[in-house]
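Only a part of the assembly is drawn; its chains keep their places, and the rest are absent.
Which chain is which? They are A, B, C and D, in the order written, and residues in each are numbered from 1.
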Amino acid sequence: MTQVKLDKFCLVGAVAALLALIFPLAGIDGDTGKQVAFVGDIPGLASAMALCVIAGAAFTWIGVCTILHAGILLAVAVFGAWQAIDALYDYGVAGYASTGFWLFIISLWAFVWRAIDVIANYHSLETVKQQSANIIVPIAFGVWLLFVWEVVVSGFGVPQVLLPPPSMIGVRFVSSTDTMMADFYQTFVKAALSGYVMGCGSAFLVAIAVDRVPFLKRGLLPLGNMVSALPIIGVAPIMVMWFGFDWQSKAAVIVIMTFFPMLVNTVTGLNAAGKLEKDLMATYASGYWSTLFRLRLPAAMPFVFNALKINSTLALIGAIVAEFFGTPIVGMGFRISTEVGRMNIDMVWAEIALAALAGTAFYGAVAYVERKATSWHPSFRVRRH
Amino acid sequence: MTSNTATLSGSVGGPSLWTRMMSGHSGPVCVVLLALLVLWYVGAVFMNAPTQIDRYDRADQTWTTSQLIEDTLAQERPILPAPHQVVEEMYKSIFAIKITSKRSLVYHSWVTLSSTLLGFSIGTLLGIVLAVGIVHVMTLEKSLMPWVISSQTIPILAIAPMVIVVLGAIGIKGLVPKAIISTYLCFFPVTISMVKGLRSPQVIQLDLMRTYNASKWQTFWQLRLPSAMPYLFASLKVAIAISLVGAIIGELPTGAQAGLGARLLAGSYYGQTIQIWSALFTAAFLAAMMVVIVGWCERRVLVRMGVSA
Amino acid sequence: ADDVTLQLKWVTQAQFAGYYVALDKGFYEDADLNVTINPGGPDVAPPQVIAGGGADVIVDWMPSALASREKGVPLVNIAQPFAKSGMMLTCLKETGVESPDDFPGRTLGVWFFGNEYPFLSWMSKLGIPTDGSDKGVTVLKQGFNVDPLIQKQADCISTMTYNEYWQVIDAGISADDLKVFKYEDQGVATLEDGLYVLEDNLKDPAFVDKMARFVDASMKGWMWAKENPQDAAMIVLDNDMTGAQTEKHQVRMMTEVAKLLGDSGALDEAAYQRTVDSLLSGGSDPVITKKPEGAWTHAVTDKSAM
Amino acid sequence: MPASKKAVVDIKDLSLTFQTADGPVYALSEVDLTIEEGDFVSFIGPSGCGKTTLLRVIADLEKATGGEISINGVSPEAAREARAYGYVFQAPALLPWRSIERNVTLPLEIMDLSKEERIKRAHDALKLVELNGFEKKFPWQLSGGMQQRASIARALSFDADLLLMDEPFGALDEIVRDHLNEQLLKLWARTNKTVAFVTHSIPEAVYLSSKIVVMSPRPGRIIDVIETKFPKDRTLDIRETPEFLEIAHRVREGLRAGHGHDE
């Protein structure tokens, strides 16, 4: 193949950066009637844009082929992002960002996406290298999302009571660790975990009972649907009424929320074993329990883990939401609703970030166990195509 | 129960009807329902008794057990309303009132249902599209998936007001914001299950498509999607229930003007447990109906796919 | 006609009867205004709504409004229909709470979401810690209703004279069984329902004029409501989309609310000062840290008085 | 037939019809058959003639729609519950989440054998089918023939008195096949097991069996039952005897007739 393939993303990046140099960087200040800032006044930003044009053009030709190339692109993007932040806060572009600025952000986006793309498709037989590539991708993507958030919020001058920039949330996060630890302990450890275990556990047992007794399957399953659909905001006040203000009522809400996904998935999973395998067990005159443990539960595992994953996020949401309806004055949900009322939106987002962090880690743990426990499932095998 | 059996089978002259009923759905559901009903009455008496006794004490009234039971089942704001109270309230607010009235549960159900259905449709679509992207594009799987998961750990009730405010500021009002919140909640189970389902084809089946040099798109339609059907339907049943919850949550920050969420809220605001329970049951009933419909579609699809009964 | 969007602090009820009456009786229309009233709820923060552009004017309590002002939402009080506070702490007599001296060791239900400030400054004035320690009180975040009192999960709960108090009564507990502490009586009252707008908007004379007409018409509505509590309650009921309110409760609420109304919509400077002082004296954790500047104006009420 | 011999499988006028969306499929019809203790019965017949179905009826995996059947004098269900037989399916039917060894020990676990006993039996059975060294592999890491052998090992380790084998050696090369044929014969001679064996190979059928059942398709019927008179401890050499060739010829004729019958 003699024809050179142009790298589209890098082309977009280069062109956008070039245009960014031409278009106005910022809008007009309402009071002074003057343009807020020019690219020419900000040497760092100007050089970053120029660098983007050069790097973009270069990579458009040679293509982004190796991890090294991707690294260079990322480095260029990081430098550009740093300069953009500088321009926002040190040169007063915040709130007045205009076409030029956004074009530059688009250019950076093109580079970051292309770099991430290359790293994501990186294959190495060395597990260490492969795993670090696997970790870098979501982190780079996440950092990029945060950057976009910061830039958009500051650039458009969004009022911080609506949406604070991540930098502010970060400061809050670090400065209020004590409060947040207490909240975390109350909401996650006490309420969410116990509710999750009880909800998933009981649903699993009920699923087996339902499966064992066809009468129950036909009688209880349709009613189970109804229980699951009980809206949390209707149930939560009732649970507070029944189980008091502390974590027990939250756990009860979570039990109700997590019950149905687990029930449905387990019941579906218990029927997932193939006909041939069932026949095989029949030839051994394998009893109900033996077949359950040796065939039907293993075959059901992919479904069960599905529910465990869905529930891992539901549990935390449930705990937080339930705290809106009465709690002792600690807990993530309590803090969120109280601080919204106090217009401390940065604290609200710090708690949300904590929730996201905890929830993601929880999910990750479940997914890890799933991978270990059901490594035989086709979805974990052969990913060449 | 046994006397029940006897009369039933006796009256139609043979056990066949009874067995037929019990092997279908309606029979077992009725029996389980009956059992729950009994439990419920007992629960109601026990949970309401303390406040009732309190009230007797305050009024310096002497009381008997039968009177206590009678009164606990007829409180105005019971901790656990008795079934007949809920039924009565539901009857009043569903059948005894014009359905266009603000006091009609049919009216409120419709408000909630419309945003539920919109949210569910968008959510299912979004869930499937995301799953398709994640299964096919390695970059998306590695970069997006963790953030899809994180997105679900954000307590929606906390950001729902901000969402509504922001959407309201750019002129989106009414049904759509509520549907968006419902979408946000219900797309996730669909994504997770579909990612699993789309990856569930046997290796040999994937190889087969590969020998045909089938495009990703063709492999998707001919192999991945059909294999994912059981996963899809299991998740749709969960998603429709969750999207109802989402629609209800979405109703709160709009000032909870109408819909089952508003009824629930107003009910709990005034401590009207009976109203809460009847709204709750209506919601649950709606969800159950929708799950039944999804289940019906599932059976239709599976039959078309040649799965034996 | 000029468009005005009003964001209420709570759900549709007689607490906001004046605005609904003005709308229903055409007072706004007469003032060439096209008013939209958005009800609030347990998770609607009016300052957030106005900052997000969802409303032109909001009903809020002064502690919350001043706290928001410190947090960067430049709210300015343009009128203060409620001259007196309706907040109380309601206790069951049988628990033995007779005076604030009995509070330590008790469990108290408090509303949060920006409504906790008056309580916190009261406690700090009394010198009672709220951290649940032996000498302090245990605070519960009270939900929507009065259940904690009835079920004895709390010794005392927060109530409004016009609302929750009557729900306790309706629950079968007679007034004799209750001990109430009115914030007014305890000298810790803070200003409640006032009208607030964004500071920047007031630079525009047309906006000030619009608000003047709005406040004028609203006060007309309030005066009408005060005179015709029965009809006002019915108007509120008509506007309640949830269909959950009852006539009995709303009429009673209207009657109680009428007792809190001031003579004119203008803010009483002395009352403002009292509120600010109370908020500043919040001990180690004051609600506001410095004296607010420009947090109120008579520009609007002066204009409407003309 | 000496009356002393016990009938292990006794089938009278058996028929089985599958109801499908586009009409009934007559899989078996008027099948009469007795398998006695110690018999080695081969079933041979065109593809789709009902061999698998017949084995499944014997194993109580399918219910006959007509006629009578008894296994060891009791109903197939009772026989299955008494674990009267070991079954080798036409497809390997290995559980993907179990290693080869644990797939083989599966029935032994169900029978509650001790761990050592299980490992020992699995080891022996895997050795018999020449799969030693693959104990820890998972099914998808094995070739088709190896999977088939693993499933044979599983059935053998079970050690039932009646063996039902549905084309067990179909996916194996001649050498391994000969070897396994020999092993199976040895086992049969040693233990007096009863074997019902489906195959498509005429020489294999003749070589192994004491009785060959030839079937014809749609509806599956028995068109010929041929008894062979070779001793139990026969060797591969018999394949050259005229007797052998004669029987093979008769089977082939039967098969051909069955085909003609159909098309």
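Just so it is clear, a residue touches a chain if its C-beta (ideal position, glycine included) is under 8 Å from a C-beta of that chain, and two chains touch if they have at least 3 such contacts.
Because the structure is predicted, anything quoted here is derived from the model rather than measured.
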Query raised in the report: Whole-complex formula, using the labels shown?
Result: A x1, B x1, C x1, D x2
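Just so we're on the same page, only the chains that are shown with their structure count from here on.
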Query - Shortest contact path, subunit B to subunit D, counted in steps - result: 2
Query raised in the report: Farthest from subunit C in C-alpha centre terms, which chain would that be?
Result: D
Query - Inter-centroid spacing, subunit C versus subunit A (mean Cα positions, whole Å) - result: 39
Query raised in the report: Using the average of all C-alpha atoms in each chain as its centre, how far is it in Å between subunit C and subunit D?
Result: 86
Query raised in the report: Where the CA atoms of subunit A average out and where those of subunit D average out, how many Å apart are those spots?
Result: 55
Report summary line: The positions of subunit C in contact with two or more other chains are 42-43, 45, 48, 52, 143-145, 147, 151
Report task. For subunit B, write out the residues touching at least two other chains, lowest number first. Result -> 79, 157, 161-162, 165-166, 203, 252, 265, 268
Query raised in the report: Can you name every pair of chains that touch?
Result: A-B, A-C, A-D, B-C
Requested in this report: Would you tell me which residues of subunit D are touching subunit A in their complex?
Outcome: 56, 59-61, 80-83, 85-87, 89, 91, 93, 95-97, 106-107, 109-111, 138, 140, 158
Report summary line: Listed in rising order, subunit B residues that touch subunit A in their complex are 22-25, 27-33, 36, 47, 79-80, 138-139, 141-147, 149-159, 161-162, 165-166, 188-189, 192-193, 196, 199-203, 206, 210, 230-231, 234-235, 237-238, 241, 244-245, 248-249, 252, 260-261, 264-265, 268, 273, 276, 279-280, 283-288, 291-292
Query raised in the report: Which subunit C residues qualify as touching subunit B in the complex?
Result: 8, 11-12, 38-45, 48-49, 52-54, 143-147, 150-151, 167, 170-174, 177, 240-245, 249
